[in-house]
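Missing here: one protein chain of the complex. Every other protein chain is in place.
Think of it as A, B and C in the order they're written, each chain with its own count starting at 1.
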Amino acid sequence: VSGCSKSETTSNAGGDSSQGAQAAKTPEASSGAGCSLETYGAPKLDLKNAVVGFSQSEKEANPFRIAETQSIKDEAKKIGVKKLLTTNAQSQLSKQISDIQDMLSQGAQFLIIAPLNSDGLEPALKAAAAKKVPVLTIDRKVNSTACKDYVAFLGSDFVEQGKRAADAMIKATGGKGKVAILLGASGNNVTTDRTKGFVDQIKAEAPGIEIVAQQTGEFARDKGQQVMEQLIQSKPEITAVYAENDEMGLGAVTALKAAGKKPGKDVKIVSVDGTRNAVQALVNGEYNAVIESNPRFGPLAFATAQKFYGGEEIPENVIITDRAYDETNAEASLGGAY
Amino acid sequence: MNETTPAPAAPAAPAPAVPRTDTPGGKGPRPAAASEPGTRARVAELLQRQGVLAVLLTVVIAASFIYPTFASLDNARGITIQASFLAVVALGMTMVIITGGIDLSVGSVFALGGVLAAWASQYGFLAALLVPLVACGAIGLLNGLLIARGNMAPFIVTLATLLGARGLLLAITDEGATTYLVPKDSAFGELGQGSVWGFGYPILVALVLFGAGGLVLQRTSFGQTLFAVGGSSDAATLMGLPVARTKILVYTLSGLLAGLAGALNAARLSSGVTIVGVGMELDAISAVVIGGTLLIGGAGSISGTLWGVLLLAVIQNLINQIGSLNSSYQSVVSGGFLIVVVVAQRYLARSRRST
Amino acid sequence: MAPPEAVPQAPEAAASTASPVLEARSVSKRFPGVVALDDVSFSLRAGETHALVGENGAGKSTLIKVLTGVYRPDGGDLRMAGRPVRFARPFEAQQAGISTIYQEVNLVPLMSVARNIFLGREPRNRFGLIDFARMHRETTELLDGFGVRVDPRRPLHTLGIGTQQMVALARAVSVNAQVVIMDEPTSSLEPREVETLFRVIENLRGQGIAVLYVSHRMDELYRICDRVTVLRDGRHIHTGDLADLDRMQLVSMMLGRDMAEVRRSGVTSFAAEGHEAARTPVLTATGLSSRHHLHDVSLSLYAGEVLGLGGLLGSGRSETAKALSGALHLDAGELTVDGTALNRLTPAAAIRAGISLLPEDRKAEGIVPGLSVRENIVLAAMPRLSRAGVVSRAKQDRIVDIFMKRLRIKASSPEQKVGELSGGNQQKVLLARWLCLEPKVLLLDEPTRGIDVGAKAEVQSLIDDLAREGLAVLLISSDIEELIEGADRIVVLRGGAVAGELAGDDVAEDRLLEVLADHAPAPEDKSPAAQEDPR
Partner (left out) sequence: MTQAAVSPPVEPAQPAEPGKPARSTGPLARLRDPAWYQEYGVYVAVAVVLLFNALFTDHFMTADNFRTQLVQVAPIVIVALGMALVIGTEGVDLSVGSTMALAAAFLPLYLGYGLVPALVVSLLAGAVVGAVNGTLVSLIGLQPIVATLALFVGGRGLALVMADGQLKQIVNPDLLSLGTGSFLGVPLVVWIAGVLAVAVAFLVQRTTFGRQIVAVGGNRSAAALAGLPVKRVLIGVYVLCGVLAALAGVLATARLTASDPSSLGTLMELSAITAVVVGGTPLNGGSIRVLGTVAGALLMQLLRATLVKHDLPDSTAQIAQAAIIIAAVYVARERRSR
């Protein structure tokens, strides 16, 4: 019953520093029976001689995606995988489905998928299952049946990230103030989860904090900046900003600075991701906290795959531990940011 | 399926408005060429009419040699099922563009259709189809009314409904937080997931719709009126054709088809995913234009659109076959591919003018 | 072509007994800045052919558009057979039995001839689908009746303007109608086609169908019309039997000028004596060839002369003119102006060399409808009227003012959009565009098409003057009289090749017709020889 996923600190991803590596939290006891090669019904495979496919969801155009893809590629090389197929769905769900199908018809024997969305990948997962190709999903979780449609999920808990951001916010503001939320892209479940975690936690823990605005910044820096510029004018009473990713948070910093306010002091800023730029802002004192969302899935993913083929049982959810950065550890952790 | 457009000699680019240098507003070829039949001429004729088909075949044949995994039944199934949804949307778009209009709202309407279908699927098969069709048809109707009766530019009207439909979708999904699921093993789910010889039902639906669309376009008064409206809206009015009614109908049809495609997609994904359909309008428009339909209206063909859709799907598949490109290079390659394809098609079309 | 209610009466009887089939009572129509129709009443009787005349911009086309539901009148009402009617759209007028050929050919250029003729009433097979075989067959039959032989599958825009006009006629007449309205149907037709048209009208009259006929050609009116209505400046001036008026009276009514003034002008306004041409040609074309269009056409133009270009429909006159102005791709041939050969032949190069072409198709190749009269006039001359790329309004205004006066262009102001002008005034604007370039060679393709008697006379004497001032003029005209009287010399084309040249005393109608008829198979000639397209 027990997991197999404790000691995942074997290596680091981008080669940055050992600080950046992912670590799996102990899976919750409730995660139930793990998934074995036998129960899943896949043929035995030596990864070294295998064709592995990786389906990336969004363009490698933000630090998270760049680090994620790079880490998979590096680890595949390190292990000596025969051939790694990579595709990028360019944020289109239909493309991700066909990407996966394309890789299957190109002979992929094991798949790592970074899903664009929790729902909707069913046809692709079915196609893989029909060919008895095991699938590991990373980063975002899919709403399908583990050990049937896919082997297991590795990644963060986005609701939890929102919750931790709320805690950091409470700490930074002393539990009082008016907060604006810069939402991620509409309709995206990362947005939904990070909002839910944050809002619920604030409600439960900090009655003194009022959420006065929730506007989308579409996960992009310039949109975040533009929304912030509007809010500075219309809601000058805002004392804190929660940005659902670092890019929007950094956009808010620029907007605040241009308006003659001191980000990190006049207006507290907390965001999620842990990119180098955000941690640097923390070092500069223009930021208050960053909740990490660690993209370096390569080592953990391949290690999990090897365990799976080694006959071990893999728990349904391998939740990784995300770190948190604040003034106290920013400088020291800068090397581990991506 | 139809092959002829009303303007077999019309060049694939803005013909009447954009003459080649040689003859500004010049007259086309005389019919003399027709009196010398021969295989060569006939092949040329076919190529001219179906420049896209020629390009598509060339690409497919070349790809089959280069990538052994390309020419598999499996791959064909994958490409066609993926293309089928865009195809249904592009079918409506073709008709709209033939009237000289454009429908930018299809991507949002597609997504809305899917969400509504997934939501309604809990009430049974019929509801799952009817609800999205009614709602999406209504959006199309609104487009048509504003364009035909309100005399507003199609581009801007449908741009507004692109926003509006997306907003509606967010409103009914709690800002995208709720994803409605299609009940497992429902008849509606089967519509999206079932297949014949591995070819999914949506492919068959698309084919049937294209057959019907071809007939409507080429062999009915409505179809002729579409060409007339696009060829010269004023002339069509003066000839006593029901121009406004035709426009209203064609946008309604486009809305219906986008909604249907969305519903089929939801059935396939077994959920009403909110993030689909973004930018789909551009894919549909490219497929239509690559298929030889003139954006200024008045000439075009349904079959061309089908080849256009397939060509786009094949290009995407090929980029995956290349395998190791990162996402940025993928964009560069598909942009480059697009240029090559349209220029090639353009030159094929031009060679017909000089014969 | 059978009318719904055939009234096989003699025209006079029909005209006197029947109540008006179509009637307009005190209709008015205003456009921004213009009153196009001012309290105009008008009635059309069954079986009559009724002429509607007036200067350019008098309101003829507007009246027709009001009668057929294109425009909603600002005041007044319409009646059919005594009952009030309102047409919200042309469709409704057609349903009511009014069939119209509008002034600008209004068909769909990209669609085939057959589709154009049958649009909206396509023959169906038993599955309810369009029966193309039948449609093509019927088209061929129908057009045969009009003496036009053309592949029904051919896209309309590949036909010459004249043929397009015949197609429009065929469409209009093949609908069962009680009223057929024709707005300048003959302006782009050949004499022979005009005859065909008259036979058709005769036929309609015999069937008791009322015809409303607009034309600027007086002789036509007198040949076929029973009654006439004169409009001037949007007002109704006169209605009565045509036989009661002589030409002079009619013209003076149209122009609102007195008879003496009108009498001075003859049939055409060309001076009787010819011009003094220079010895050396300004423009020499040798061996112009363009696949399917021209075959080894050579001609020379001398300063100070008017060279006529004769030929039947599709003989290549327009193509020749285009070739001379760099607007037609040539496979072979050479063009020299004042002894220097033009090597890269484009419209711009031709214009720089002093060659200007007034194109035949005003709508497609002439006007820029959304731009003002002023801008349309200066379009080609713009570089000359600007300094360092900045246009000089003062210079423009001067030119525009001169030409609006000289050609008597009727517009509410130089800033009015050309698209809103009457057909004849659009033509004058185009003439102004080319004249203000001060060209050496002026190629005029149907310059007087659609312009009224007064303006036509002006244009003709203008051509005369221009030649006298030393300009070389090439004149293409379907109006044989105009060609004969205007030209010093005539080159006759046939099948895209030069078939002969008339000079001196040979420039006469009978000689021209001789050369034209010589070995040209008449289009309506259905002998096997004629079926062979010589090209």
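The working rule: contacts are C-beta pairs under 8 Å (C-beta built on N, C-alpha and C of every residue); 3 or more make two chains touch, one makes a residue touch a chain.
Treat the numbers as computed from the prediction; the structure is a model and nothing was measured.
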item: Partners of the unshown chain among those that are drawn; value: A, B, C
item: Residue in contact with the excluded chain [from A:118, A:161 or A:216]; value: A:216
item: Hidden partner chain, touching residue among C:351, C:483 or C:498; value: C:351
item: Chain not shown, touching residues in chain A; value: 59-63, 66, 183, 186, 212-216, 218, 220-223, 225-227, 229-236, 247, 250-251, 254, 258-259, 277
item: Residues of chain C in contact with the chain not shown; value: 30-35, 70-72, 233-234, 325, 327, 346-348, 350-352, 357, 359, 364-371, 375, 379-380, 382-383, 386, 389-391, 397-406, 408-414, 433, 435-436, 438-439, 466, 469-471
item: Residues of chain B (touch criterion as defined above) contacting the omitted chain; value: 11, 13-14, 16-21, 24-25, 146, 150-153, 155-157, 159-164, 166-171, 175, 282, 285-286, 289-290, 294-296, 326-336, 338-339, 342-343, 346, 350
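Here is the rule we go by: only the chains that are shown with their structure count from here on.
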item: Arrangement of touching chains [line / ring / star / complete / other]; value: line
item: Innermost chain by mean C-alpha position; value: B
item: Centroid distance [mean C-alpha coordinates] between chain C and chain B, Å; value: 41
item: Computed distance of Cα centres, chain C from chain A, in Å; value: 73
item: In the complex, chain B residues that touch chain A; value: 69, 72, 74-75, 78-79, 81-82, 85, 169-170, 173, 175-177, 179, 181, 193, 265, 268-276, 278-279, 313, 316-317, 320-321, 323-324, 326-328, 330-331
item: Complex contact set, residues of chain C against chain B; value: 70, 89-91, 93-95, 100, 102, 106-112, 115, 119-122, 128-130, 150-151, 153-155, 157-160, 171, 292-293, 319, 322, 327-329, 346-347, 359, 361, 364-365, 533, 535
item: Of chain B, residues touching chain C in the complex; value: 6-10, 15-16, 20-32, 34-35, 215, 218-221, 224-225, 227-228, 231-232, 234-242, 298-299
